[in-house]
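After the structure tokens below, expect a handful of questions from me.
Missing here is one protein chain; the remaining ones are kept as they sit in the complex.
Read from first to last, the chains carry the letters A and B; within each, the first residue is number 1.
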Amino acid sequence: MKLAIKLAYRNLIGAGLRTWLNVLVLSFSFVIIIWLNGVMKGWDYQAKNDMTHYEIGAGQYWHQDYDPFDPFTLAESHAPVPAAFKKEIDNGNMIAILKVQGSIFPQGRMLPVVLRGIDPKQGILKIPTHQLDTVTDAIPAIIGGMMAQSAKLKKGDRVIIRWRDDNGTFDATEILISEIFSSNVPSAEANQVYLSMKTLQDMMLLPEHATILTFADAHEPRPDISGWVHKPRHVLTKQVDDMIKTKTAGQSIMYGILLLLAMLAIFDTQVLSIFRRQKEIGTYVALGYTRKEVVMLFTVEGSMHAVLAAMAATIYGLPFLLWQAKVGWTMPIDTSQFGMAIAQTLYPVYTVGLVLTTVLLVTLTTAVVSYLPSRKIAKMNPTEALRGKLQ
Amino acid sequence: MIKFLLKGLLRDKSRSRMPVIVVAIGVTLTVFMHAYITGFMGDTMEMNARFSYGHVTVMTRAYAEEAEMNPNDLAILNTQELLDELNTQFPDMEWAPRIVFGGLVDVPDQTGETRTQGPAMAMGVDMLSPTSREIERLGLEKSLRSGTLPSSSGEILISDEFALKLGVEPGDQATLIGSTMAGAMSMENFIIAGTISFGIELMDRGSIIVDLDDARMALDMYDGAGMILGFTPGGYYNNDESIARAASFNETYADSDDEFAPVMKALGQQGMMGPYVELTEVWSVLISLIFILAMSLVLWNSGLLGGLRRYGEIGVRLAMGEEKRHVYGSMIIESVFIGLTGSVIGTVVGLSFAWIIQVYGIDISGMMEGASIMMPSEIRTRITPPDYYLGFIPGVFSTVLGTALAGISIYKRQTAKLFKELEA
Partner (left out) sequence: MAFINTTTFSQPNANALLEKVDENMASENRISESTMIIHGRRDSRTITARTWSVGTEKSFTEYLSPAREQGTKMLKLEDQLWIYSPSTDRTIQISGHMLRQSVMGSDLSYEDMMDTRKLTDVYDARLEGEETIGGRPTWVVHLQARVDDIAYHSRKIWIDTERYVPLKEELFAKSGQLLKQTTFSEVKQIDGRWFPTAMRFKDMLKQGDGTEFIITSIQFNQDIPEHMFTKAVLRR
């Protein structure tokens, strides 16, 4: 075997340009498969990460009547925060959020919005809630970039909001946009206005009430609390999973074609090698190699393309992949229409498993493609072969 | 000379068969790949086009300002006149007036009292005119889960999940309570013809599809439309072209200061589609380039191999006194034929594959197990004009280049050694 490898290596290097072309194409497959998969992983990671940081934490409890798709349910979907969570909230491991319906009146237009109450001192979500503590004559509020765009609001703008308290009494006041944040999480931004929890509870006459409870620690066993529905993280990120699944499925076809291309080159090379090197084959047999061993020799030789390609991929691909992971790849996908969390720039995430799987996949495929034409050797008549007679 | 070379190629299969097959396969892959990338990348964009933005959209200026709120009080009121104008100015495009509005679906019990109610997003599309392609465009036939598509006015489609929530089935009656474009409450009775599922949670939760004329009736907007979507004939979005169309249309109204004058916007000029369109283009070009490069390398290699394959033959020819330059020249010409033949075959085969997948799609539902069908469970290719010539770049150019490089070795061969080589 050792000899086979040595021979294969010499043969390949000796072929010069032809080998290097094959190796280059094959190494493309490595780099592109790893890169695209990395982008996918990165996307998955980023989307869930952004959702975690701006919306869902490690999971949530929803008031049993809360339906994110039906704003009319908001009037009924709140209740006092269960006593069982008081401690967790006090420790800063859970935040209570109250969501109510309201209207905002930028430039005399009326836009329906959801007013969200959130503790300004919370540390679970990255929303810059500390800005809700700004001392002004108007109520400080923060909004997301998407909301700012649709309502044409800027930081420092004053705008009137109107809502009805729990009794149905109208109330309206001026708010000051003290900060605009950008989260890549449409559901956290579109038509959402964040106010201090205490302020909103007072405004609504709903002290201690909340609609959603977001917790930071996923590992703690989660009790069932009557009136509240536990929504673990994986349930809340299901849309992202589905999206990634489709895109991954779509990409795997691309890898397939790329690999097919590389295999075309290997196959062509192998067919020619066997055709041209009949004398050599005859010699091996004459020297006492079994035909199986000769087939093995040629298979190893073909497969070695993959090994060389892996090395080539390391030389130029590794810096590329690392550079990508650092500066990111701007992903041409806009899913904000579907209310999903996708950033425009993604940072690929490569896992050891991904790299190993890719190497294994490419090497195995190469081995198979190298073996197929080599089977012909087994059918050769060694004497004729030795004489170089075409068979 | 050329005739002679062609005969040689045709008769000596070893000279032509393998190289042509390799070139053909390579070109097939390149063409198919490009069509695939275009389809795959454009998927989300086309979905947005079909459902919301068209390739271009015509709205009133005031509507365009608040388009995301679907302000039907600012809708187009002279739709037919505008359609005639659009058809004259852009005879190659298809136009689809739509009305998107919110309402409440109210289901009566036997006594006519309200049994259940639920908020709905309604889309008024032309489902009944024989010339309308809206049913196909929205994939309604495919999305149908039960019942049938509406066949007469007064029939609607309702999202499957919503129907379940309301406890209604095809054949049941429901009242749509909405407000007219003037803001008055309006009620309209409908028969549920069928239930649909789009696979997008937001839409599946509570959407209904109403025939355009019914929507006009319900909203009291005779000859009105919230927007008129325009679709380019190939069914594929071309950003530059669409922006140019929009500009030329808007030119007509440049002098008007009427806030209800129509304005045309390309897909890439609406909502958040702008950056997406640009990125899709960049991405497609990048992936295609990588592929063409890889393909070129493979075919270059194949050219080299072809040269090697004929090592002996060339030796004989040189030994017989044929000039090196002549041998080299004939090899190049032969490779042009091989490249062309392979490229033509490859392009035809690649386009056929691409066409099949464009029409039938690749079902990836197996890979989507456990996923709510929120994403298309099919991948489709999309054939665009570049597919007709793209394959020739690696197909001809790289094959010839490979042969040219391999052929250089002809000049290195020494006549004196030829016989020795041939003996061996």
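Keep in mind that, in the parts below, a contact is a pair of C-beta atoms (placed from the backbone, for glycine too) under 8 Å apart; a residue touches a chain by one contact, two chains touch by 3 or more.
Remember, it's a predicted structure, so these values are computed and weren't measured experimentally.
Taking every chain of the complex into account, the omitted one touches A, B.
Among A:91, A:136 or A:173, only A:173 touches the chain that is left out of the view. Checked against the hidden chain, the listed residues B:187, B:247 or B:408 yield one contact partner: B:187. The hidden chain makes contact, of the residues B:80, B:114, B:148 or B:352, with B:114.
Mapped onto chain A, the footprint of the missing chain covers residues 72, 75, 103, 105, 107-110, 160, 162, 164-165, 167-174. If you put the missing chain back, the residues of chain B touching it would be 62, 73-74, 104, 106, 108, 112-114, 175, 177, 179-180, 182-189, 220, 260.
The definition used in the following text is that only the chains that are shown with their structure count from here on.
In this assembly, the C-alpha centroid of chain A lies 25 Å from the C-alpha centroid of chain B. Contact residues of chain B toward chain A in the complex are 18, 22, 25-26, 29, 32-33, 36-37, 40-41, 43-44, 48, 52, 66, 68-69, 118-119, 200-202, 205-206, 271-273, 275-276, 278-283, 287, 290-291, 293-295, 297-298, 300-302, 304-305, 308-309, 311, 362, 364, 367-368, 371-372, 374-377, 379, 405, 424. Residues 17-18, 21-22, 24-25, 28, 32, 69-70, 72, 109, 111, 150, 238-239, 241-243, 245-246, 248-250, 252-254, 257-258, 260-262, 264-265, 268-269, 271-272, 275-276, 330-339, 344, 388 of chain A touch chain B in their complex.
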